[in-house]
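One structure is given here, and the rest of the page talks about it.
One protein chain is absent from this view; the other protein chains keep their places.
We just call them A and B in the order they show up, numbering each chain from 1.
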Amino acid sequence: MIKYVAQRLALMIVILAGVMVVTFALSRVLPGSPIEMMLGHRPTQEQIDLARAKLHVDEPIYTQFSYYVADMVRGDFGESLRTGRPVLEDVLESMTATFEVTTLAVILVVLVGVPLGVLSAVKQNHLVDHGARSFSIAGMALPVFLIGMMLQMLFYGELSWLPLQGRMNSEILLDYEFPRVTGLYLIDTLLAGQWLAFKSAAAHLVLPVLTLSIASLAVVTRITRNTMVEVLAQDYILTLKAYGMRKRRIYFLYALKATLIPMLTVIGLTYGFMLGGSVVVEYVFDWPGLGGYVVGAITKNDFPAVMGVTLFLSTIYLSVNLVIDLLYYLVDPRLRAT
Amino acid sequence: MSSLDGFQANPALQPSWTRRISHFASTNTLLFVGGGIFLLIILAALFAPWIVPFEPNKIDFSHKLLAPSLEHLMGTDALGRDIFSRVVYGAQTSLIIGITVLAISMAIGVPIGLAAGYFGGKVDMLLMRISDIFLAFPPLLLPIAITAALGAGLFNAMLALAISWFPWYARIVRGSVMAIRKELYIDAARAMGVGSLRIMFRHALPNSWTPAIVQGSMDFGYTILAAASLSFIGIGAKPPTIEWGLMVALSRSKFLDYWWTAAFPGLAIFVTVLAVNLLGDGIRDMLDPKYRSAR
Partner (left out) sequence: MSDKVLEIRNLNVTFPSLERNVHAIRNCTLHVNRGEILGLVGESGSGKSVTSMAALGLLGSSARVKGNIRVVGREIIDRSEAELQEIRGRKVAMIFQNPFTALNPFFQVGRQVLDALLNSHFMSKEEARKRVFQAFKDVHLPDPEIAFNRYPHQMSGGQLQRVMIAMALVCEPELLIADEPTTALDVTVQAQIILLLRELVAKKNLSILFITHDLGVVAALCDRVAVMYAGMVVESGPVVDVLATPSHPYTSALMKTVPALGQTKDDLSYIPGQVPDMSVPIIGCAFAERCTKVSEVCHKQAPPRRAVRTDQFSFCHNASGPVALDEIVAGGRL
């Protein structure tokens, strides 16, 4: 077991190093003076000199890279050209907002998508199956931003049930204080007992979470269904039937375990998709998370910020995949034999 | 292999070709519909200059934000441009995007996969690690980073998408080649003294690019979606390029009151991607037999 973990961890580090090579290459090697990119336009001579020293531009590329890696590992992503603060600080602050949306979306997708996929496979070619598959096909063809905008049109424009954008009603935000314990508004407002603020936070969360979920839901349902269908066609399911096992038991105990493994992969990919998708969703809903931060950074050519966020999110994504690899090990006995 | 396999292996029980096709058509109406719509889109893109009633980039403030009517089938946008004409021209952009990104992606991925699968060992490990590195970036982030470095613009966005996507093709081709490597005819060729490169191209490649094609047909739709998203957040296509995602982005300030400015380009994306996906599924069903039963 330890060996397996160590192997996976080592692999992750190698890949992370590779990712840094890519971001480094993008920062330094590509056209455009790296100094300018880091400092923006019209830097003073003093700033330029400081930057030259900091970026070690006069030294060979390998040395530059090692300094770069050292910086990254320390968490020094440079300073944002917009906010003037260290990028890491910006990132950590925006992170919780993204985390709140992404986590809720993943939970929703798993809780709805997996049972729906299983049901669809078990009742193949019945109404549920056709409905679920149509929904999957449609869901995979809709761009995320369009889903968001359509939801806004419906729930805000037409029905006025939900707010248009943002994390919380700005008045409520000002009037009802609550300490940022976790950074997750739903939890923080509850902890502080601020009921109105909680309702506002929840209302603002509905559409972004829904938007992020729908596309992934389509994929997860479909893959769950297809995997389950394949599993149900296996011989050992026949054995169970031959021994008189009730169908429900077969599906939910034995078949489900076999489905878990491909499902884990899908969940990993889904999480990655959401990390990327949150960029668009946050832009649509003016959500103050990493996605919004990054889009703002790009439009203002805030290069260090973009690179910082990219590296940060990639690390998170790799970590999630590492956890999934570990889960594989626990679920699939075949991996444990050598 | 279930116990009923012996029963089905009997060649006397296989249906004729014509029966198979009509059975296929009746159970795959979706595929035919998808293919049909896609064909329409291609035609619209090809004949755009002759189909559209208005100049797509012609600004006319006196006619701005008009609701859909007989004259302006999809209404006009904030600058008075006819949306229908713009949507039709957008088809050109989307198709070009799909083809370009896939072509570049495959051009990078297929040789890498071939080499990795064929040579195995250290070469394989190295190439696969490199692919893994590109797969470690969450979707859209690498294109964002690349365009931040290279500058925004449709071509850079396409290049960026192609670069983030090639690992899939590399992996698929590699898998295929590895399976084929075990086949005896490769050993036979080697024994006869045929060079490695030749074996790769003449024997391994033709057999392994089918799964790549299948993947490509399924990815076409996703490519269009990704490009639209990049344009939407402002780092893909830029005016005066006409691209559906960009059109939706431009409508953001007004779409709540003037729904057609966002709805029609959005619908165009949806219909196109849907058609392409259905077509891609159909191609996969045809070329990859193990999926037939999963329907």
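Basically, contacts are C-beta pairs under 8 Å (C-beta built on N, C-alpha and C of every residue); 3 or more make two chains touch, one makes a residue touch a chain.
The model shown is predicted, which means the values in this text are computed figures rather than measured ones.
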Residue of A:Lys3, A:Arg74 or A:Arg246 in touch with the missing chain, whole complex considered: A:Arg246
Contact set of chain A toward the excluded chain (per top definition): 234-236, 238-247, 249, 254, 257-258, 331-334, 337
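Everything that follows uses one rule, which is that only the chains that are shown with their structure count from here on.
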Centre-of-Cα separation between chain B and chain A, whole angstrom: 23
Residues of chain A that touch chain B when the two form their complex: 11, 14-16, 18-19, 21-23, 26-27, 30-32, 37, 137-138, 140-146, 149-150, 152-153, 156-157, 226, 229-230, 233, 235, 238, 272-273, 275-277, 279-280, 283, 294-295, 297-299, 301, 303, 306-307, 309-310, 313-314, 317-318
Complex contact set, residues of chain B against chain A: 1-3, 30, 129-130, 132-134, 136-142, 144-150, 152, 221, 225, 228-229, 232-235, 245, 248, 252, 255-256, 259, 262, 266, 269-271, 273-274, 277-278, 293-294
